[in-house]
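Please see the structure below; I have some questions.
Note that this is a trimmed complex: some chains were dropped, and none of the rest were shifted.
Chain naming follows the written order as A, B, C and D, and within any one chain the residues start at number 1.
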Amino acid sequence: MNASELDALLKAVRDGQVSPADARARLAGYATEDLGFATIDHAREARTGWPEVVFGAGKTPDQVAAARLPRAVHHESARAITVEVTPVAPLRGGVAVVCAGTSDLAIAEEAAVTATFQGASVTRIYDVGVAGIHRLLGRTSDLREADVVIVVAGMEGALPSVVAGLIATPVVAVPTSVGYGASFEGLAALLAMLNSCAAGLAVVNIDNGFGAGHLACTILRSAARLQEKNR
Amino acid sequence: MNASELDALLKAVRDGQVSPADARARLAGYATEDLGFATIDHAREARTGWPEVVFGAGKTPDQVAAARLPRAVHHESARAITVEVTPVAPLRGGVAVVCAGTSDLAIAEEAAVTATFQGASVTRIYDVGVAGIHRLLGRTSDLREADVVIVVAGMEGALPSVVAGLIATPVVAVPTSVGYGASFEGLAALLAMLNSCAAGLAVVNIDNGFGAGHLACTILRSAARLQEKNR
Amino acid sequence: MNASELDALLKAVRDGQVSPADARARLAGYATEDLGFATIDHAREARTGWPEVVFGAGKTPDQVAAARLPRAVHHESARAITVEVTPVAPLRGGVAVVCAGTSDLAIAEEAAVTATFQGASVTRIYDVGVAGIHRLLGRTSDLREADVVIVVAGMEGALPSVVAGLIATPVVAVPTSVGYGASFEGLAALLAMLNSCAAGLAVVNIDNGFGAGHLACTILRSAARLQEKNR
Amino acid sequence: MNASELDALLKAVRDGQVSPADARARLAGYATEDLGFATIDHAREARTGWPEVVFGAGKTPDQVAAARLPRAVHHESARAITVEVTPVAPLRGGVAVVCAGTSDLAIAEEAAVTATFQGASVTRIYDVGVAGIHRLLGRTSDLREADVVIVVAGMEGALPSVVAGLIATPVVAVPTSVGYGASFEGLAALLAMLNSCAAGLAVVNIDNGFGAGHLACTILRSAARLQEKNR
């Protein structure tokens, strides 16, 4: 909103042409609540389609407890807690979660649980690393049925490049810190994914299964909105 | 395709239940052409929805000339050549390309031209860096109308985080090498985007406007396919 | 401004208790102008006390020319152009610019010209590196007379630590890319300054003489405002 | 002091024109005390306005105990011990401490306690990260009332850039090691702050809340001295 538009809006409020409630809606997304040590952003879900997520590291138990989680579910393999405040509407479309080796399972599950929690249907394609490429090729039809594919890989991080060369679907690449020596805690896999010769991989942070699941669902929701518009 | 499925398919060919042509289709995507110094992957478009792109660096003029480009168009600001072999069908859905400063223009244009060439409609929102945050907030409605948003930023790379906090659309983040000193040729911006507190940014390589435009169109095409399925 | 304050403001506009102009002032700083390739932030000076600065790298001559600079002055040693749109009021207080070696002169001058342009009086104390510490000690009284001290150093970047141990004034440390080998383009000096045992150095980017001069003047202006309040 | 000035001073002592005490004052700041394993710098406070701070890491309990702390106060949230040897005079002017997320609280508190201990009045503005930018904008007036603003942020470290674009006050930026993967223990946030497009951020070391609080108070003390001079 530029200066003259703001002027016009405020004059319209003064003149009774726009109600304060409507004006507030046009200036919306500003509602926050100050808890002292935290500022809860209640409008985030309306604005971004995603409720606030709490990053637990570095917080005292009391600070975490202040969030009052009545219906928490602990997903052990994904090392995450989800809280179903209100049932999430199912998303149309499927997410395939692919991982290179079984050491990448925890991050793959973090992505799968995140996407499931948001309403997506999830297919798991695990342990199909590039050193035995035929395992992956044997799952090509499963890959092609998905609407978004998340590929989780540590070590040399080559799997997303190969997957993206097989399908026309958006590929979200998640480097993991699995490896040793010159893997440098996932840096090798991260750099490989950023430099993929398969153009247009969507790369997220090392070990960020949550971000990958979130991004996949954001893509599915965007598709749903686009469908609404085109009706 | 696992071992018994392969067996079954081959037996069905022997027994005349499946024609060689159909069997080949199930094993498809293998057609290639060997030019001596290059192996053209003619099936890529059918497989991935995207024609082969030529990376010109390190090639002799003769090698580039061998590609015979009858209808090439040079996009100067985007530093790219596009070749319209067959008209590309327009994609439903819009892409907003946002950049932080005018020094990021060339990369932003590379993304915009790539998306336009693929049939997307593109809105440009340029020079809205975070040090004058109200310029960005004034364009919020434009941002919300897009189906995918590409955000291009150098220096501290903070813009994608702010944009992703305002909208529910997928955000593709492109770090640029704009900066000096501790920007380390775009590393600072790249790390910032990978560590965004706005979960689920899709990050691409430094200065990779092409990859960002490609990813945005892949998302739009995926949405179109999903719509087809849901009909 | 939280949600209820916004409500209250808008209702006050509707009820005529607050004029649109006053409401706009409370929502101020939003005025921008869209030039197509750039979005000029005319309110920045009012908001931050500093006019917009143009980063020239990566821009075409036409894009730079669009800025129409009637009274530009080229400061050759500082590799900068200043444009005196309106005379800047002199700032109370002095800035000392210190540099370790004569190879750091260009960056030191960039800081000195920036501070002078903003109205500060500048004292130059050049070539007083730590390998001949008595040169620096001989200028201690000059250092103590300054209200802010900018210290520019490449190579091992030790000078700011020594200066900060001698005086009670804020010290702005500017690492430069002067050096070779393991200086890694100024990284060595940058890390040294960030790790100074003299607590509270204000470090800026490598070769960022402009930022240092700007920060020094921001400190002087803040002191002036504080004085106004305390009257 | 150059060679001839030193000559002149010493001759004046010989001739009785300057007393040894006055000469010593002109050569002051040299008083130290040797404890064997440590050399206490008793003159530091007079010279820099700041008593000696003990860095506890790597010291034996006996070495720490040798410091005899009669009135120590442990600030748990800030992980610091302060020792009020003599009451510190209150400083005129306020410091706002801003942090991006609640995981950054410990470092923010370290800065706040340090500034409070030095006599500054401190306002806390916590959990206002850039992914919900309106939380920050809602506190703009608090930010503008401060005389120095300390901004603490991990992950992508974008908050200081946004804050510095809103106000005319000096901004001290503190990167924290909060994050994972490509945050590389705070490196991502550090680089982002050094490359801020908001010119003139004062950056300190990763997790250096103490340095930030110290720098803020140094700025306030410098303002007070400037005011004395201008009377």
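Assorted remarks:
Criterion: contacts are C-beta pairs under 8 Å (C-beta built on N, C-alpha and C of every residue); 3 or more make two chains touch, one makes a residue touch a chain.
Predicted, not measured: the structure shown is a model, and the values here were computed from it.
Whole-complex copy count, one sequence throughout, 4 copies displayed: 8.
The rule we apply is simple: only the chains that are shown with their structure count from here on.
In this structure, the chain pairs B-D and B-C differ in their number of contacting C-beta pairs, and the larger number is found at B-D. Of all residue numbers used at the contact between subunit A and subunit D, under half are used by both chains, marking a mostly different-residue interface.
If you average the CA atoms of subunit B and of subunit C, the two centres end up 39 Å from each other.
One inter-chain figure worth recording: subunit B and subunit D are separated by 46 Å, centre to centre, where each centre is the mean of the chain's CA atoms. Among the residues of subunit B, those touching two or more other chains are numbered 101, 132, 137-138, 164-166, 181-183, 194-195, 197.
On the subunit C side of its complex with subunit A, the touching residues are 1-3, 6-7, 10-11, 13-14, 16, 19-20, 23-24, 27, 30-32.
Partner subunit B is touched in their complex by these residues of subunit D: 100-101, 129-133, 137, 155-158, 161-162, 164-166, 179, 181-184, 187-189, 191-198. Residues of subunit A touching subunit D in their complex: 29-30, 32, 35-39, 41, 43-44, 55, 57-59, 63, 175, 177, 185-187, 190, 205-208.
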